[in-house]
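Input: one structure, supplied below.
Shown here: the complex without one of its protein chains, the others still in place.
The block that comes next holds chain A.
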Amino acid sequence: MIARMISSVLALTLGLGAANADELIIGSQIPLTGSAARAGMGMNEGIQVAAKVFNETNGKHTVKVITIDDESQPAKAVAAIERLNAQGALAFTGGYGSNIIGPASDAAERLGKVYMTSGGVATELSQRGLKTFFRISNATGYAKALAGLSDTLDLQSFSLIYSTRESTAEVAKLLEEIWTAEGKKVTLHPFDPSIADFKPVLHKIKLQDRPEAIAMVGYENDYVGIIRAAKVLKPDAKAIMGTWSLATPKMWQDFPDLMNNVYGTAPLPYPAQFNTPEEQTFAEAYKEMHNKEPDYLGIFGYVQGLLLFNAVAEAYDAGTLNSGGVQDALRKTEHDTLIGKVIFDESGDNTNFAHRMAQHQDGAVAIVWPKESATAEARFPAVPW
């Protein structure tokens, strides 16, 4: 009796159920609270827009996205995947941070279902031999973008400040290799992820390194700490640049006194300029749902979501959902997306991933590299202090 009661309560709370004939259930495991919440919420907005666009344009199928907050914790992410599976999810999307994506995608592999993300760039993620792991971004794309901009600006010496986490350390290592091969001077400053006071590092950079540019590979709180310390110590650099989560309208909105002239990776400018029909469809749906301009996290969330929904629908139609049809649909062709062509290799990596560099310019995020995509001239030399 007690066991029956418990199972009934659990069934109610878990909302167990299977997919309807034409409604495809997709699980989204994403950090909505905890340290990665800001990025997770941005990605989640994009995934929700992808679901809306798919449901309005597919004509045959609809998707239902069930979202579970992984609280930025690896164990909760694994539990989220298992819960989504119990709720009938046919595939999974979401995830931010290689440390969380690693165990979550392992869990998805055990269940034999595809896991698609844009939030983890550590190379090891795609070297585990998983058949169901896919991602649209990777470390190489970020490193090449920073290196490309620094070539254009003809920068010759760098202080490279990076978090010792897997993905950040990897991008930093790639950058060091590229710059060293080009005969440029690079001084490394790895830091523990728990560090909040960067003044000692900036002091060393100002007095010892004296670089032309400061490069940062970390996360939002790290960038804020580094730039704050730089504003106090005012090192004599010509430029300061970083990777993800930096050239975003949200960062300007939250820290306008720190962001002006800072470079970061971004697929689109802000205010966004949408030219193709697909871009315009996305932008209109995004504004309608979230009442704001999309940022790059939303764009990545949209792209990863839409790619997955289309692949699941294709496998559903072919009757191959349970025999690897979703991963086959993702691998077999090139996909035209908002971030360019996406081509997945055997390991699930997007071999075509390339990023652009943008600069905060008085509240706008202007694309400044590569030249053919630029929406404004780079302000150089220019730093926030």
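Operating definition for what follows: a residue touches a chain if its C-beta (ideal position, glycine included) is under 8 Å from a C-beta of that chain, and two chains touch if they have at least 3 such contacts; residues count from 1.
We take it that contacts and distances are computed from a predicted model.
S.K.: Considering only the chain that is not displayed, what protein name does its UniProt record carry among "Acyl-homoserine-lactone synthase", "Glycosyltransferase involved in cell wall bisynthesis", "MlaB-like STAS domain-containing protein" or "Branched-chain amino acid ABC transporter permease"?
M.R.: Of the names offered in "Acyl-homoserine-lactone synthase", "Glycosyltransferase involved in cell wall bisynthesis", "MlaB-like STAS domain-containing protein" or "Branched-chain amino acid ABC transporter permease", the absent chain's UniProt record gives "Branched-chain amino acid ABC transporter permease".
S.K.: Give the residue, chosen from A:38, A:61, A:165 or A:335, that touches the chain omitted from the document.
M.R.: Touching the chain that is not displayed is residue A:165.
S.K.: Among A:24, A:50 or A:68, which residue is in touch with the absent chain?
M.R.: Checking the options A:24, A:50 or A:68, the one contacting the hidden chain is A:68.
S.K.: Of A:78, A:259, A:315 or A:330, which residue touches the hidden chain?
M.R.: A:78
S.K.: Can you tell me which of A:32, A:188, A:289 or A:354 touches the chain that was removed from the display?
M.R.: Of these options, the touching residue for the absent chain is A:32.
S.K.: Footprint of the hidden chain on chain A, which residues?
M.R.: Counting only chain A, the missing chain is touched by 3, 6-7, 9-10, 13-14, 32-33, 68-69, 73-75, 78-79, 82-83, 85-86, 99, 102-103, 106, 111, 122, 124-125, 128, 163-166, 169, 192-194.
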